[in-house]
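With one protein chain withheld, the remaining protein chains of the complex are depicted in position.
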Amino acid sequence: MAELTYREAVAAGIAQEMRRDDNVVFLGEDIGAAGGVFKATVGLFEEFGPRRVRDTPISEQAILGAAMGAAMTGLKPIAEIMFSDFLAVCWDIVANEMAKMRYMTDGQVTMPVVIRTANGAGSRFGAQHSQAVENWAMAVPGLKVIAPAFPADVKGLIAAAVRDPDPVLVFEQKSLYAFKGEVPDGEVVDELGKAKVLRQGKDCTIVALALMVHRALAAAEILEKEHGISCTVVDVRSLVPLDTVTILAEVAKTGRLVTIEENPRLCGWGAEIASIVADEIFWDLDGPIIRITTPHLPLPAADYLEDNTIPSVERIVREIRERID
Amino acid sequence: MAELTYREAVAAGIAQEMRRDDNVVFLGEDIGAAGGVFKATVGLFEEFGPRRVRDTPISEQAILGAAMGAAMTGLKPIAEIMFSDFLAVCWDIVANEMAKMRYMTDGQVTMPVVIRTANGAGSRFGAQHSQAVENWAMAVPGLKVIAPAFPADVKGLIAAAVRDPDPVLVFEQKSLYAFKGEVPDGEVVDELGKAKVLRQGKDCTIVALALMVHRALAAAEILEKEHGISCTVVDVRSLVPLDTVTILAEVAKTGRLVTIEENPRLCGWGAEIASIVADEIFWDLDGPIIRITTPHLPLPAADYLEDNTIPSVERIVREIRERID
Amino acid sequence: MNQKSKETVALGHDIRLELYKLQLELRYCEKRAYDLFLQNLIKGTSHLSLGQEAIAAGFGVAMRPDDYTFCTYRGHAHTLARGASMEGVLGELMGRECGLLGGKGGSMHLTDVSKGAMGSYAIIGAHLPVAAGAAWSAQYRGTEQVAVCFFGDGTTNIGAFHEALNFSVIWKLPVIFVCENNLYMEYTPIGSVTAVEHPAADRAAAYNLEKVVVDGNDADEVYRTAAKYMARAREGGGPALIECMTYRHSGHSRADPGQYRPPGELDRWLERDPLKIYRERLLGLGIVEATLIDLEGEAMRKVDAATETAKASPAPGLDGIHKNVWADGGAAWRN
Partner (left out) sequence: MNQKSKETVALGHDIRLELYKLQLELRYCEKRAYDLFLQNLIKGTSHLSLGQEAIAAGFGVAMRPDDYTFCTYRGHAHTLARGASMEGVLGELMGRECGLLGGKGGSMHLTDVSKGAMGSYAIIGAHLPVAAGAAWSAQYRGTEQVAVCFFGDGTTNIGAFHEALNFSVIWKLPVIFVCENNLYMEYTPIGSVTAVEHPAADRAAAYNLEKVVVDGNDADEVYRTAAKYMARAREGGGPALIECMTYRHSGHSRADPGQYRPPGELDRWLERDPLKIYRERLLGLGIVEATLIDLEGEAMRKVDAATETAKASPAPGLDGIHKNVWADGGAAWRN
């Protein structure tokens, strides 16, 4: 076991796969010589050289188009889109091309491509550089979507994404890049589509993702210690495929579901999970389903405003205290 | 009262507003001299001329960027994006620029822009020309979203959209363009944010949108006549603002909610409504919430396959019969 | 017409007959598609290449079997030109089980990966960067394959065109971008919405590329140009942007009678019909008419046979709906 930061785990995951398979290539803006604007890819250019780690112009459609064409013809590209907000400038390639090509050709084409992108708030970058948009990708059939919360998951899920033959979007939480955690030594390969139960409780089941997992754990701690409310915490990790088996089982046990979502409310992943629970284990529910999300608005930039917009530990504690007995 | 087709109602709504206000302008691909590829804008070029009805190059980012810049400086542009799937090529302008500019500038900028687009399946056009993507827009704070099902609503809601000072996306169902219905004579102006109860029942409340409203009504008829199941049918009409007052009241009355969504399942608008219902009127529910959606896959092209993919009247009848007692 | 790449190298009769045969097949098959549409056997949309066959044929004959083709919704001809089965194409248009894509893609998405036909793309511009990616892969793997990417004049005004061109040049990718300038987008003349006369060629310099405009109705000229720039790309000389002047004889899609075109324009172009030109040229070169008539009959029989096979094919099975979202063959998004 070594302690790595989340950003180091990104580089470690990519490096592990590039060492294993010469067909894995990596492209994006400032990812090479500069090591990435979040320093999440430091060392890759030095180790693998400019043939496999390629800096690109500011041409996101070309970046993802090139990754797609390469994936269809034998390579396994990893493409970086610097901020997830920028997926909007190349959304056609993601949502209409990569996601649909295999289906439209009835399986003639395989699309082993990985898109990594820095997602989420907390850096005071304002509304165009802070969005949590994993639900944009979840809404598009043909895309797999992961959002790790811990360095070990980062490494293992990136490796799994690279080995997966379908398009996978990896949403890295930019305010977690400095977070440190234990990562097993040697080859680490995780599995897509598996949620993790991080804490077991009796009163309600909190389902969270990425940064919100950390806040959910902190809130659960306070709820337990200070208010005698005992919560299960599930880290969803993978939105597509979605581990409904784990989620449904954990919600059924406590009878209550609370989702903690960084996305603005409407059509978030939590809505999808809420609708599955309200259909499939309705009779196991002991009370309303609660969604704690960022309000449905663009994010403000100033630190004080931003901190009061995305779900905080205090808000999670308060809302659960008020609504779960 | 005159009988108009859905496509004629589009042109009538635009014409009404262009006559009223000289600052309303209209731009898009092949909308002018050709009257639109769906013939939904026939006559506008002739009436208002090339200064106000402008054909553009195939440059969707420029079309919407131009509409945005014009909206910020005194005009009221209506922009057509030919197929809603193409929103992906200009999604940045929609989701990151138009939607956020007013908030980011704390109200300095007003954005009275309308984007009309042909949405949905039924034309055997395949996965890149048939998507129902109203949930893409619903997920972005700062956008208003409507999807009319009847010619009268088309005319009245387009007029309301043009008069609204915020960005409004109008999703026109392309397989309804030939549908005929009564439209009041004279000026018609509807209101955004109002659902309509089209039928009252006792056993369950069906909430539907656009083409699915027609199928819900047909299914409700069959369920009533042949199976003795009586359904309320609510036409959502406006996703943002969302008329939760009407929806919650109608679901509370029957105790059951069924959403009928043309979108592929994950993160559809029905999930959002399901989550609101499962939170706010949980104790009024008599059984599971049911979502009937297109399966989560890209759409197949062949008629026989397409017809068996989006929710059909038969499937709606069958699922409600099996699950509502 | 500014025919910078006109070459005078003589082509052998074998290549010429191949070019004629292929143009015939493309022409007859497209006409058949139109008939089947009139008979209501083709349900979705379809975009024909009638009048533009010389381009697909010229490139098709010049390409190596392992080269890659990327085309648009107007891609029947380009897909057939790589050797995709005709019943597969007609079957797909009719939504039959024998269709290239099992009915799931339809007319706008014809693909035959086994022949290097890497897909037809229905959203303007998207396939240009994708073709660059396939070229990158060929370069990386050292295979000397070339990617050829076809698109229309209207496509030159969308962002992806610009990004793909710059990207391909700086990475020196073996990709040939082929603009089929048929003077119109859907119903709007390209000249009315473009800042330059030649929407592709007049922009070549913006990517440090040569300006190349050819007569797209002359299969020989297309073939020679294709062969020249593909050879250069194979040797590491990087991309090319070739604008082929042509005209579509039919409307934009099956729904379009083409009434926005000025009177007489179509007639003038019909005089320059690539098949007519080519037949006359072959006769002028001393090939006996019987040979041509044989080829014509052969092509027609091929189209007839393909039509019958496709018509006899059943509707695709409903189980296909849930197949091939993922590489595991399925569509599951949950466990």
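The chains carry the letters A, B and C, assigned in the order they are written, with residues numbered from 1 in each.
Simple rule for what comes next: contacts are C-beta pairs under 8 Å (C-beta built on N, C-alpha and C of every residue); 3 or more make two chains touch, one makes a residue touch a chain.
It should be emphasised that the depicted structure is a prediction, and the values quoted were computed from it without experimental measurement.
A.B. asks: For the chain that was dropped from the view, give me its touching partners among the shown chains.
C.D. replies: Result for the missing chain's touching partners among shown chains: A, B, C.
A.B. asks: For the chain that's not shown, point to the residue among A:120, A:167, A:241 or A:298 touching it.
C.D. replies: Touches the omitted chain: A:298.
A.B. asks: Among C:193, C:299 or C:321, which one touches the chain that has been omitted from the display?
C.D. replies: Per the contact definition at the top, the residue touching the missing chain is C:193.
A.B. asks: Touching the hidden chain in the complete assembly: which of B:7, B:102, B:116 or B:155 does that?
C.D. replies: Considering all chains, including the one not shown, the answer is B:102.
A.B. asks: From the listed residues B:59, B:119 or B:205, report the one that touches the chain absent from this view.
C.D. replies: B:59
A.B. asks: In the full complex, which residues of chain C touch the absent chain?
C.D. replies: The list for chain C reads 157-163, 165-167, 169-170, 192-196, 202-203, 205-209.
A.B. asks: When the complex is taken as a whole, what residues of chain B touch the one chain not shown?
C.D. replies: So the residues of chain B touching the missing chain come out as 25, 51, 54, 56-57, 59-62, 64-75, 77, 92-93, 96-97, 101-112, 141-142, 165-166, 193, 240-245.
A.B. asks: Contacts of chain A with the missing chain: which residues?
C.D. replies: 29-30, 33-34, 37, 55-61, 85-86, 88-89, 123-129, 265-266, 295-298, 300-305, 308-309
Assume only the chains that are shown with their structure count from here on.
A.B. asks: Measuring between mean CA coordinates, which chain is farthest from chain A?
C.D. replies: Relative to chain A, the chain whose C-alpha centre sits farthest away is C.
A.B. asks: For chain B versus chain C, what separation do you get between their C-alpha means, in angstrom?
C.D. replies: That pair's centroid distance is 36 Å.
A.B. asks: Just curious, how far off is chain C from chain A if you go by their C-alpha centres, in Å?
C.D. replies: 40
A.B. asks: Per the centroid of Cα atoms for each chain, what is the distance between chain A and chain B, given in Å?
C.D. replies: Averaging C-alpha atoms per chain gives centres 30 Å apart.
A.B. asks: Where in chain A do residues touch two or more of the other chains?
C.D. replies: Residues 92, 96, 103-104, 141-142, 240 of chain A each touch two or more of the other chains.
A.B. asks: For chain C, which residues are shared contacts with two or more other chains?
C.D. replies: As it turns out, chain C has residues touching two or more other chains at 101, 104-105, 109, 121, 123, 125-126, 159-160, 320, 325, 331, 333.
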